[in-house]
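In this view, the complex is presented without one of its protein chains, the others remaining in place.
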Amino acid sequence: MTSKITIDPITRLEGHGKISIFLDDAGAVEDCYFQIPELRGFEQFVVGRPIEELPRIVTRICGVCPASHHMASAKAVDGCFGNTVAPLAHKLRDMYYNAHFVHSHTAHFYALAAPDFVLGPDADPAVRNILGVVAKVGLEIGGKVIRVRGLAQEAQRIIGGRNTQDIWCIPGGVYKGLKPEELEQIKPWVDEFYDFAQFSLQLFRDVVLGNPGYVDLIVNGPYTLDVHNMGLVDENNAPNFYDGKVRVVDYEGKEIHKYEPKQYAEYVAEHVEPWTYLKFPYLKKRGWKGFVEGIDSSLYCATPLARLNVADRMATPKAQEGFEEMYRTVGGHPCKALLVQHWARLVEMVQNAETLQAYCADPEITGDHVRMVDLPITGEGVGIVEAMRGTLTHHYTCDDNGICTSANLIVGTTNNNAPIQMVTKKVAQALIKPGVEPDQGILNMVEMAFRAFDPCYSCATHSLGKMPLEAAFYQKGELVKTIKRNC
Amino acid sequence: MEEHKIGVYVCMCGTNIAKVVDCDDVVRTASEQPGVVCAKTYKYMCSNPGQEMIVADIKEQGLDRVVVAACSPRMHEPTFRKALQTAGINPYFLEMANIREQCSWVHDDKQVATEKARALTLGAMRRVANHQPLERMSVEMCPDALVIGGGVCGMTAALELADGGNRVHLVERESTLGGNVARVDLTAPYLDSARDLMSSLVTRVEEHKRVDVLTRSQVSSLEGFVGNFTATVETIWGDSASVSQFKVGNVVVATGYKEFDASRVTYYGYGKLPNVITSFEFEKMLRAGRVQMKDGKLPQYIALIHCVGSRSKEFHTYCSRVCCMTALKYAQEVKSAIPSCYVSDVYIDMHAFGKGHEDFYRRGSEAKTLFLMYGKNDHPVIRKAGPGDDCDMLIEVNEKLSGETIEIPADLVILMVGMEAREDSEAVARLVNISRDKDGWFIESHPKLDPVATTTDGIYIAGACAAPKDIPDSVAQARAAAGRILARTIRGVIDIDAVFAEVTEDKCSGCRICNELCPYSAISYDADKKKSSVISALCKACGACVAGCPSGAIAARHFTDAQIFAQIEGVLA
Amino acid sequence: MADKLQIAIYWGAGCGGCDVSLLDTNEFILDVAAVADIRLWPIAVDGKYKDLEAMEDGELDLAAFNGAVRNSENEHIARLLRRKSKIMLAYGSCAYMGGIPGLANLTSREKIFETAYLKNASIEWGNGVVPQPESAVNGKTLDLPRFYRRVYRLSAVVDVDYFLPGCPPQPEQVKAALLAVVKGELPPKGSVVGAFEHALCEDCPRTKNEKKIKKFYRPWQVAADPDTCLLEQGVLCAGVATRSGCGVRCPKSGIPCRGCYGPAAGVVDQGAKLASAIASIVDSKDPEEIEGILAGLPDFTGFAYRYGVPASLLQRSYRQ
Partner (left out) sequence: MSFEPKIVGFLCNWCSYTGADLAGTSRIHYAPNVRIIRVMCTARIDPTFVMKALTDGADGVLICGCHPGDCHYSEGNYKMMRRYPLLKQMLADFGIEPARVRLEWVSASEGQRFADVVNDMTQRVRELGPSPVRTALIQDMAER
């Protein structure tokens, strides 16, 4: 008979993730399911709303990366108004969005990823959190983290009037421009962001690369998948978070697709399974082939690492240096080692900071023509941006009165739903062996598999943060053992 | 919410209610409700024994809320409120359920009617539990009055008030008092001289120590409310102007009328034919004592044409009331001025309703005046006479009584122009916050029962500013208005109904939605505080601002949300 | 440890923005950590569901619940937290009023599933699968929480002591509210905390005049004057009917208020009140003209109840 391990508290605690591992009689992992138990139905309940309001509604898909949804939505709405946008508005939105990346990447790296590396996978769970990190690296650095994240939020507020939840975009542009005095306020912060990004890279080198155990775990651990990569790139195939074409590259570096956002439906489709509320996107032209790896697989990742994997280069010089160093260290471009995500994230942060510096130096940035007024309604638009956690697609249609008639959303984490399924199962199978008593550490390893994706189950119904695990072992329906661990 | 001791009284109204509604059953369900101390039926709750029963219960059982299920509150609410007062509790602790007019009298199925009566009573019970004690407020009443308009009406009102002992500010825009009456010669029907009437009036006014006359003046603003207005008046001195400000308790608007502009009527050739003139131009001649044609010759034929601008679809549909008698007056004055002159009187109907008017009409027809009746939509036609004729003009009239077309000679044609509202009546209405009808006349609070009061407390209208009137009617109204004011000022204070809207200042966000909603301008906005507030003395409790306030900052006393919600729950329970 | 405050922070059907609003108190969060044990906070700190169940009833001093109640699981945790905590705080507009997810109450569960899984531009053709509360896969049974017919506000499923409005609550207000708990200076049960009694306009810098509206404009149709009341310019703004406390961020940036802080104190139904006020100042006495002017307000319901359909008197759509 089959016994079932339910890593259930994830569900209860996060409300948004649940792993069920099925063992065969021998006690080997037979099956493993990562379930997303939540759905909110945005795609339906935005129907009937005035289309211009959607950027202020869909931000509630995720309060951790609301700016991503705000921007993707704004661009989809632009499409419904003939894509006529004040050029300066595009610049300001991009500027704003890069500031948002600084905030989000900082939060993720220090609050979520760092505890593992800074404190070590087997440190006392009670302190394995941002507060623990602060304790370890010292209040000075801790203060720095808190300060930078705070300033990145504040920078958004100054540029766009508000951060969480964003309100700023309007058909044809943005509600408010950037005043010279506001720019002066932001400038010094932006330089701080740059220094901080470099500082974080150094911390990574010292703490992670300085520890052979980690490097081995990252490069040779079970944390690899033979699936493809997706990301948004500019005309030079460098990563762009706000605008560009979607590029899909296989794990050997060969380009599979490169398409305009409005063509997304020709290239991506979503598969549904009855046991999870979350859908499974795949490459449409290849068709749904199930949860399989391989060069012919129709599955892909859309993550910070995937973004760098589909890119030929970074868009800014210092980021380019980080890009080269990273791939040199992990054995070439592209890279399949999922734990490299954390590093990729920091490389991106450098580009964010450099981009911000460039905008601060742009004499036009404080201009006042930031919106078009009373544009004609054309009725359909697709907006694609890179959310922190992957390629984010919003597709709307509206009637002649500008009332939303349909909305389709493929959010960052959803792209990675299938890979997360697979890597979880893969790791579980690699670690939970007959006769081997699964312990806290094993569950941690299992968890690290999907944590690498920084899965955002609010954007696909959200969970940010470390997933405390608990395994309940059942033999013939009897609870024989429980293992708890607190990350 | 604190527990109450509620008494429920179901009236049988003889058999009016009892024959359809099972009153005992209503009492039974009522007594099962929380807080109900006693529930009773009685044959006639409004009768003395009925009321005494309620009073006794309140005193003995310490009731603090009372529901009377009986007839319409419009009938007996005051009665039962008095009962509560007699028993020593706040009269507003009463609520009535209308189980007669709106139940037993309109339904016959006993069971269904009883069920409805139960629901209505329950609604009243839930509501009354939310009632709050209300006190009538009273405010100081300033005895001084403002009279706008120095005509016969305004002067009469001013004198009446001043003689009553109050100070009066009489504001006249012209340089002299007298108004339109000062422009006429004799008055119908007794032919006494208007000049004499006026001069005595004017002298008395000017000499009265309590009347302060402001000629060449206009009221530029009137702030406040009944008993407490502040009036600002601008007076022109040559090319300079001075401003005076004073407090008044009440205002009489006596701004009068203006005569209809005859040039709007094209078909009588006024302005083209030199000898076609208006009644007021003729009055001038009479006052000057020289009735003559343009070229100075004495007219041999004079024609009077009635209803110029009045009683017609294209101008004014109403009758101006004074023209008929004025025309008869002219006939007689002409006769005495130029005995040889033939007078023809061309009319639609002869309106001689006033005291002595019919006799005056008879006398007029005895003195040979030729009366010709024309149809409303078939007006006479005037043309220049030919060289052969012995007159200046010829008038063709389709005479209704004879049915023949008659041509009459005329050297002088007098158009009896009607009255119309002054062009500044709208501005005046806005100034004192009263309304005007479709013709621009000011609207009284009730056309029959309250003809000189208006919907704005403390503002009275008298004379021809409310509708065309002759001198006696205007004078009567002037005295009526003055009487109303004297009666109210004599107490020195005025009561303000306890039911009005009030703003909770902390909750008011100063959004100013309510400012436009009040028909009585009872809401004032304090620009410094950024808050709106209700002037309770002006509020008539309609509740428009209460429902309109988006932040629930305005409450309607005795019609609060809580009270109405409770009643909704009750009738549906 | 025991003398430290015991706190739990949890999210139901929310977006995480409320949790971010806590992070946005920046250094303050360290002060909180100094005086309190955060026993449960999925976003940043670890805690265990089993521990939660193991706790004594009332062992927690404060449970801050953000997000709405969308499925059986949300309700389950809400009830558990209520039992374990002395103070239950509805944190943010979703817990307070149902929030944006509450807009789902204007449509139906059936339509939501149909749109999400059966008909949208990128759904796998001909698959026709819809998630089930219970499903058998390779002979194994997997279950999912039941997706309720509608969304509930927290107070509809458990007894709530305090309400902290905002989408998300503004950090200053969050600090104020937490400090009140720390100091034990608590208002009467049922109070709205971290916000004012009055409506937004009092704190809005735009100048206000008497209002009469002949024509309504969508925000993108006009370049509204930055210094005068948006409503006076015909741009629908919910500020008049919305509790202040957000710092007027939206109108200050030229964006009409959408009411995330909920109705002003004492108002039962935010949308109905807004309707009553807005309609009252329509400048016409002619029924047809009135309808014409009001036609300038498409989806008024979705606007007036943007954050509070589940908290409205009618609560949800009754369309058959």
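By letter and in written order, the chains are A, B and C; residue numbering begins at 1 in each of them.
One rule holds in what follows: a residue touches a chain if its C-beta (ideal position, glycine included) is under 8 Å from a C-beta of that chain, and two chains touch if they have at least 3 such contacts.
Keep in mind that what you see is a predicted model, and the values were worked out from it rather than measured.
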Taking the complete complex into account, which shown chains does the hidden chain touch?
B, C
Going by the contact rule already stated, which one of B:Glu52, B:Asp108 or B:Asp495 would touch the omitted chain in the full complex?
B:Asp108
Touch as defined at the start, partner being the missing chain; which of B:Gly149, B:Gly256, B:Gly309 or B:Gly548 qualifies?
B:Gly548
Touch as defined at the start, partner being the missing chain; which of C:Gly239, C:Gly271 or C:Gly308 qualifies?
C:Gly271
What residue numbers in chain C mark contact with the hidden partner chain?
72, 75, 106, 146, 148-150, 157, 268-269, 271-273, 275-276, 278-280, 282, 284-285, 287, 290-291, 294, 297, 299-302, 304, 312-320
Write the list of chain B residues that the hidden chain touches.
72-74, 98, 100-103, 105-109, 112-113, 115-116, 119-120, 123, 435, 455, 499, 517, 519, 540-544, 546-548, 556, 559, 561, 564-565, 567-569, 571-572
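Quick note on the criterion: only the chains that are shown with their structure count from here on.
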Per the touch definition, the chains contacting both chain A and chain C are none
Specify the chain most distant from chain B by Cα centroid.
A
Pair of chains with maximal C-beta contact number:
A-C
When the mean CA coordinate of each chain is compared with the mean CA coordinate of the whole protein, which chain is closest?
C
So what's the Cα centroid distance for chain A and chain C, whole Å?
25
Geometric centre distance via CA averages, chain C-chain B, whole Å
53
Dist(centroid_CA(chain A), centroid_CA(chain B)) in Å evaluates to 74
Going by the contact rule at the top, pick out the chain B residues touching chain C in the complex.
506-513, 515-517, 530, 544, 547-553, 561, 565
What part of chain C is in contact with chain B in the complex they form?
197-202, 208-212, 229, 231, 239-241, 244, 263-268, 273-274, 276-278, 280-281
Okay, in this complex, where on chain A does chain C touch?
2, 4, 8-9, 11-15, 20, 22, 31, 33, 35, 37-41, 43-50, 52-53, 56-57, 59-64, 66, 81, 107, 111, 125-126, 128-131, 134, 143, 146-147, 149-150, 153, 157, 160-165, 167-168, 170-172, 175-176, 264-265, 268-277, 279, 281, 284, 288, 371, 373-375, 395, 401-403, 406, 408, 410, 458, 462-466, 468, 470, 482, 484, 486-487
